[in-house]
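For this view, one protein chain was removed and the others were kept in their places.
The block that comes next holds chain A.
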């Protein structure tokens, strides 16, 4: 037992060393932080409503403090929202949480190059449909690379001189075989074959898109999407390949006028019930998109992950409510349409981040988004999508780095006072329990080490921030930990008082009784911690987390240290014979022999 505990402490120490984390991360009140003021941009020139502001505050709070342990604060201030995040240099984080994150899935109706091109730059005019299939899932061999090599990607090359067949063949952007998800949505890959022809000759491209599926269905266990058909249209007339059927003339006009090199329409608030003209992320393509088929509020969960085969970061989604149905419907429609209408675009805050070709209707309510993410951006998008879109658009109006809310004097005073208090506890237990007091002091020391290690590790790995209430809570929990020993020691003394048992038996018998009490009482604390952690938000959740942590540490210390240690001591003569200083001497416990009252502390 003692060895196990030692192993735990050493292991935690090792992890601390690996993470180079030796001090806890402090909360706002102790370390100060970064305060950012976001100003709401009213949608139609009208002031934002209270409800939408409250909703936004809730969503932003979830984004910065979803786990409840980061000690970040979000407050409303007139029409502004003030976000405070502990630690300096957090501007990026705070800025990112203020983006709207409105995600919509829309069927693509038309595609064109993002910016007008100089005449004479003629992209390949005859992109044979056969190229498409070769770049698509039908190539059974290499399923890995879903994204074109970086050099072949976005703007410069992609938009102007779409690298034709060669590139496409070189990086067959099929979805990886054996993908478990029912949807693999890929990034537009501008480097792939130009589709001009595809739009021109629907019949052919139709046959071009389908072989991918029919040729090697077994190699395609998951219906996945092929890389986007490239947005590049012939430069002489970008509109030549647009089939206006079903497109609102007004939107078509916007589409014609849209120049993605100037304005990508970042943050534009697209109306989900209307068609919409928008740009791709890199500005290399522009799209006419149908009414939103699935909206962000249908997202049940979003997690960031790495593609097993390509190592590329992506965001995986699952839908809820009507989401799965809507998603399956739009993918079916797209699948049965002619290019470019066989693509479904994912539009985030008015920007197309990905517009994969649908290879097969996707049922099961799952999808994934890829699009030049790294770990940070993928996680960020996932948390934005998970906690929903902000009902308002925000601009940041000020960023301040602020010092701690507690004066350094307060903190120092608290530390000194805590130290004095703990010293008193040590003195008291030594006086009262003598030899056993040493056991309890050692146990408290072990508990303190474990707590410190846990706090440091959680700070480094899970973003746990220690604030003053946490520290006071930890000090109080030391009292509760001490209670576990006291319950146990009193039991031992009970057994000893009867005088019929040896110390070694008494230690064991008392343990079985004390153990039950300790477990029941700690369970109460733990239930409190769990309920508050999951139901409350902000500081309350963080505090509950600390409370649950110390309860677990209490149990670990009593089971792994105190009990085995006492059992070990019981074998020593000093204790077994009931030496005066052991705290177990029969004389002081029994009522028959008068004891020296001078030695007894006056705790009453």
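Some points to look at:
The rule is short, and it goes like this: a residue touches a chain if its C-beta (ideal position, glycine included) is under 8 Å from a C-beta of that chain, and two chains touch if they have at least 3 such contacts; residues count from 1.
Following the convention adopted for this analysis, contacts and distances are computed from a predicted model.
Per the UniProt record, the chain missing from the shown structure is "Protein-export membrane protein SecF", taken from the list "Protein-export membrane protein SecF", "Sugar ABC transporter permease", "RsbT co-antagonist protein RsbRD N-terminal domain-containing protein" or "[DsrC]-trisulfide reductase DsrK".
Of the candidate positions A:1, A:15, A:300 or A:528, contact with the unshown chain belongs to A:528. For the options A:291, A:329 or A:493, the residue in contact with the chain missing from this view is A:493.
Within chain A, the residues in touch with the undisplayed chain are 29, 32, 35, 54, 57-58, 61, 73-78, 82, 84, 400-407, 409-410, 413-414, 416-418, 420-422, 424-425, 428-429, 432, 468-469, 472-473, 475-476, 478-480, 482-483, 486-487, 490, 493-494, 497-498, 513, 516-517, 520-525, 527-529, 531-532, 534-540, 543-544, 547, 588-591, 595, 597-598, 600-604.
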